[in-house]
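Omission of a single protein chain aside, the complex is shown with its protein chains in their original locations.
Moving on to subunit A:
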């Protein structure tokens, strides 16, 4: 379980998060939604210690963010940051191999090679394994990045807007792959329909505060859209899941 207690974060004079407390249960997919500037990415970055915690505390199971060594956390929690475009010359296989770094620190074993091979196979990357990242399409690159996170074999997987710049086929296949991982997935999404279709739990944020937490059916309502996003939209119920008419 990821437990966030009384986290406040300021950048310059602006308050990005104010006294946020939320518990994200282990297992299943949790989606963070909210308008631009609600603090979703900041919250995710704080949980993954990409930016230092200013006040409050965050624990991931028995690990306390900021206190536990970075490499210990790297075996418990993985994050795909918003702009993970470094090292364009890397091949797909090399990128996925880096997912094993928290375990072998540069000296890969036979077991690591096996996990990399399995991951490449599972994500359908065998044909692309020798290609450099900058020769791939946006969807293929995103798939390779997620494969690296998968090879990290962590209980928790955090993703910051992974659907940006992906077409509908790539978006759907990525979301289905994430569901099939069987890990605890926390994902920042812009598209509420993807959140309500694929998430078990939705956390809605606004102005640096948690606005609502619950199942898609509880959270995605016309009132919430008006409150959080400031837009009036019709919500239909299809197969028990709410769908926003856009």
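Heads up, the rule we're going with is that a contact is a pair of C-beta atoms (placed from the backbone, for glycine too) under 8 Å apart; a residue touches a chain by one contact, two chains touch by 3 or more; residues count from 1.
Convention: contacts and distances are computed from a predicted model.
The chain absent from the displayed complex carries the UniProt protein name "Iron complex transport system permease protein", chosen from "ABC transporter", "Ubiquinone biosynthesis protein UbiV", "NADH-quinone oxidoreductase subunit J" or "Iron complex transport system permease protein". Touching the missing chain, out of A:20, A:79 or A:187, is residue A:79. Of the options A:102, A:162 or A:208, the residue whose C-beta touches the omitted chain is A:102. Looking at A:18, A:132 or A:173, the residue that reaches the missing chain in the full complex is A:132.
Subunit A residues in contact with the hidden partner, per the touch definition given at the top, are 48-50, 69-75, 78-81, 83-84, 86-87, 89-91, 98-99, 101-102, 105-107, 132, 149, 152.
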